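Below you'll find the structure, written out as structure tokens, and then a few comments.
The complex appears here minus one protein chain, its other protein chains still in place.
Lettered A, B and C in written order, each chain numbered from 1.
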Amino acid sequence: MQRDICRILSNHKVTGNIYKMVIESRIISKKALPGQFIHIKPGDGYDPLLRRPISICDLDADNSQVTLLYRVCGKGTRLFTHTKTGDFLDVLGPLGNGFPIFHSKRVAIIGGGIGIAPLLYLSKELIEAEVYLGFRDETYMIEDFMKYSDNISIYTEDGSKGNKGYPIEALERNIRSYDVVYACGPKIMLRAVKNLCEENHIECYISMEERMGCGIGACLVCACESSSNEEYKKVCTDGPVFNSKEVNLDD
Amino acid sequence: MQRDICRILSNHKVTGNIYKMVIESRIISKKALPGQFIHIKPGDGYDPLLRRPISICDLDADNSQVTLLYRVCGKGTRLFTHTKTGDFLDVLGPLGNGFPIFHSKRVAIIGGGIGIAPLLYLSKELIEAEVYLGFRDETYMIEDFMKYSDNISIYTEDGSKGNKGYPIEALERNIRSYDVVYACGPKIMLRAVKNLCEENHIECYISMEERMGCGIGACLVCACESSSNEEYKKVCTDGPVFNSKEVNLDD
Amino acid sequence: MIDMRVDIGGVKLKNPVLVSSGTFGFGKEYSKFYDLNLLGGVAVKGITLKPRKGNKPPRIMETPAGILNSVGLENPGLDVFIEKELPFLKKYSVPIIANISGNTIEEYSLMAKELNDHVDLIELNVSCPNVKEGGIAFGTKSDSVYEVTKEVRKNCSIPIIVKLSPNVTDITEMALAAEEAGADCISLINTIMGMAIDIENRKPYFHNIVAGLSGPAVKPISLRMVWQVAQKVNIPVIGMGGISNWQDAIEFMMAGADAISIGTANFYNPLAPIEVLEGIEKYMVENGISNLSEIKINGGVK
Partner (left out) sequence: MIDMRVDIGGVKLKNPVLVSSGTFGFGKEYSKFYDLNLLGGVAVKGITLKPRKGNKPPRIMETPAGILNSVGLENPGLDVFIEKELPFLKKYSVPIIANISGNTIEEYSLMAKELNDHVDLIELNVSCPNVKEGGIAFGTKSDSVYEVTKEVRKNCSIPIIVKLSPNVTDITEMALAAEEAGADCISLINTIMGMAIDIENRKPYFHNIVAGLSGPAVKPISLRMVWQVAQKVNIPVIGMGGISNWQDAIEFMMAGADAISIGTANFYNPLAPIEVLEGIEKYMVENGISNLSEIKINGGVK
């Protein structure tokens, strides 16, 4: 983990409010594990003030490239869209623990919306993984996932692309055929996946989101409810990836 | 005076930290008088918070174009440099009173550094004016001034361009040949011009700078010392142009 | 149909969006941007009995997401205000709030008596950090807030708004004192005492050393104080301090404000009050809210 001033190699819209940025960072591209994130300063000035956590979506160690996929939803991510090739980005990373990798097991990956970001790099590491992706209407990054897995099913709420419905429905049908499930996406989806896996005694790892201050474990603001009610977990260092049994997803 | 969202037609470096921006505004280009200014919001977000006052340097009413010349010296002006052709700028204007125009009189214009900005448009209106311009080392906008006046003398502190020294020295030699002197530039220069003109009983108009809030006369923060000690003047509406006799330039 | 009216001591504001004293002059300037009758009310620049020259420049400093000001109540004095400045605003039907500061309780009372027949509401500024005498001195002790309010109450019949200073340990004490003394409404917050230093010249940036902080930077503080006061008093509350857009305004109204006021935002967005008004209207329509007080969290139940 360290601070790196990274050159932006490309930054453009993928679809709707989804953007893809490629930055140059030798260290991050060499060290980062799937599920880890980087902490990015949006613009200079004090508004916005804090860094923004963004997952490592993909990387190319040979060319020192790190790919980010981000959804514009506020001040900071909007500022990201203003940066262009050649600009520099102030980044901390790689941060967090990342997904545990089991090669000999039968694994499924399920992602919803922008939650698919960390799952691309994960599917690259888990060659054999079966991938379930859900979107509202527009799909994105499908081709990229196809590079790393030949077993991908796509779902959209309105059925405009792929199958109509939610990926959790398909996962439910096949749940017994997996040893481990990896998930990232909206809390409601994570809750469903957690319950599904725990009912079927299947190991489940989910990537959590909480607002962050430092991003490195020093400020305790990223607390999330843990299943043991004695203590909170720090999403930035205990996570962002947790065994579903560790965390409590109720509101 | 009104709010206008103006398209940026061009914005590029002239020399060093001096930039030239051309924006599109029908109203401002039609209405603005020499010496008036516009109040520009730098970027979105709350840091920086306030608008920045920038003089109207030149305009082209037929093509709805307004030219600005600005020196980068802080947060706001630095943000101006980040805007590019096609972007939009949130502007109030034209603001302030502007220079009184006397066509039948013998007039001199003297400017120092970025203070030359409002004097270009002024020299365009005062065809016969004799223009004295001072710079530290790099000169700029000279060709533009030449379009409007055929009597221009250039001074640089180090003599690297034009004559070595300060324009006030030349003005002093010729002071008796003028009825009116117009000045804009560093306070120390304005003070010298004010004294020179008042000693020689010559009418003198100077453009002042003060930090502003509203820019339109509502908040009273842009007060400057007036010669009558009963009251302060508002630079944004009583000025920015004052008869040298109205204001007190002592520190 | 949505009802945006607010009743302050019998005076009906047609909507809850006001503009704050000292940021809006006497109305002329912003009347070039929109019809002042669109506003719920206009609080004019703070007035004193005698004319005041105001503080020596510089008077403003930009801070992160805020500004420090040191105007020092520059104003033409009560008489000139009534003769020369008021007539312009009187051409509109918008309620006029006269913001007054005094060095003594007598001055406050005298001004209130004078103004009673000329304006719709009186706002007691007991919280200006930018004048040596008076102002804030009254606003940081509950008994003096009580006394000045009580005396003014005796000297005028129009509604009294007491504008509180945030530079106190417990703002609810001040609010309760004002209410008990007969105030019809509480407005808060005035600026927070701040400072800046000119490191080049190794001296305080302002001649007065301290200055008043306002703008988005103070919003979390003003919102907290409005919440605290709204929990305690039973008179209307006007919330202000860093409001820049309709979302900010809704936050203040949820916190318990009956009306809100736009100050510093006028400087960077002269259309802010209108945009805020339209935003609140839209919010009410979209959420099926017909009455302002429904916006308050649990309907403002205390």
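We adopt the following convention: a contact is a pair of C-beta atoms (placed from the backbone, for glycine too) under 8 Å apart; a residue touches a chain by one contact, two chains touch by 3 or more.
Since the model is a prediction, treat every value here as computed from it, not as a measurement.
Using the touch definition given at the top, which of the shown chains does the missing chain touch?
By the stated touch criterion, the chain not on view contacts A, B, C.
Of the residues listed, C:121, C:168, C:185 or C:262, which one is in contact with the missing chain?
Once the missing chain is taken into account, the touching residue is C:168.
Among C:96, C:121, C:145 or C:250, which residue is in touch with the absent chain?
Residue touching the chain left out of view: C:250.
Could I get the residues of subunit B that touch the absent chain, sorted low to high?
Against the missing chain, subunit B presents residues 46-47.
Which parts of subunit C are in contact with the chain that was left out?
Within subunit C, the residues touching the omitted chain are 63-66, 68, 140, 167-170, 192-197, 199, 202-204, 209-211, 213, 215-221, 223-224, 227, 242, 247, 250-251, 254-255, 297.
Touching residues of subunit A against the unshown chain: what are they?
The missing chain touches subunit A at positions 1-3, 41, 46-51, 92, 210-225, 230-232.
The rule is short, and it goes like this: only the chains that are shown with their structure count from here on.
If we define chain centres by averaging CA atoms, which chain lands farthest from subunit B? Would you check?
Of all the other chains, the one whose centre lies farthest from subunit B is A.
How many angstrom lie between the CA centroids of subunit A and subunit B, rounded to a whole number?
Chain centroid spacing, subunit A to subunit B, equals 53 Å.
What positions in subunit C touch 2 or more of the other chains?
64-65, 216
List, in ascending order, every residue of subunit B touching at least 2 other chains.
Residues 46-48 of subunit B touch two or more partner chains.
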